[in-house]
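Below is one structure, written out as structure tokens; comments come after it.
A single protein chain has been omitted from the complex, and every remaining protein chain is retained in its original position.
And then chain A:
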Amino acid sequence: MTDLDFRQGDQPIPGPQTNNLADILERVLDKGIVIAGDIKIDLLDIELLTIRLRLFVASVDTAKKAGIDWWETDPALSSKASRNALEDENRELRERLKALEPSADTGREKESEQA
């Protein structure tokens, strides 16, 4: 997936034809003279956001491949609120699991202790 790489390479001053995708997108999406078209296509906000999300996903994958994963362990980046939500959800799931298969839960706990 070389196309995930948006960098312009090592050239400090790239020539005109080496424009990277991020540079092009920020120009063709929300620049230019805006004239109302007949067909309404929403490009300005949600779309940009969508793209950003996609790019974010892509670059997180790229970073992980490069072994960069500091945010996964940085306490500043894992909010207490989301941990609590996760704990609540886990507790609820465990309870539901227990109700469905009383033995499954203890089995899982053993497994996680060994890990």
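General remarks:
The rule is short, and it goes like this: contacts are C-beta pairs under 8 Å (C-beta built on N, C-alpha and C of every residue); 3 or more make two chains touch, one makes a residue touch a chain; residues count from 1.
Rule of thumb we're sticking to: contacts and distances are computed from a predicted model.
Considering only "Tripartite tricarboxylate transporter substrate binding protein", "Peptide/nickel transport system permease protein", "GvpL/GvpF family gas vesicle protein" or "Dehydrogenase", the record for the omitted chain gives "GvpL/GvpF family gas vesicle protein", by its UniProt protein name. Where chain A meets the missing chain, the touching residues are 3-8, 12-14, 16, 18-43, 47, 50-52, 54-56, 58-60, 62-63, 68.
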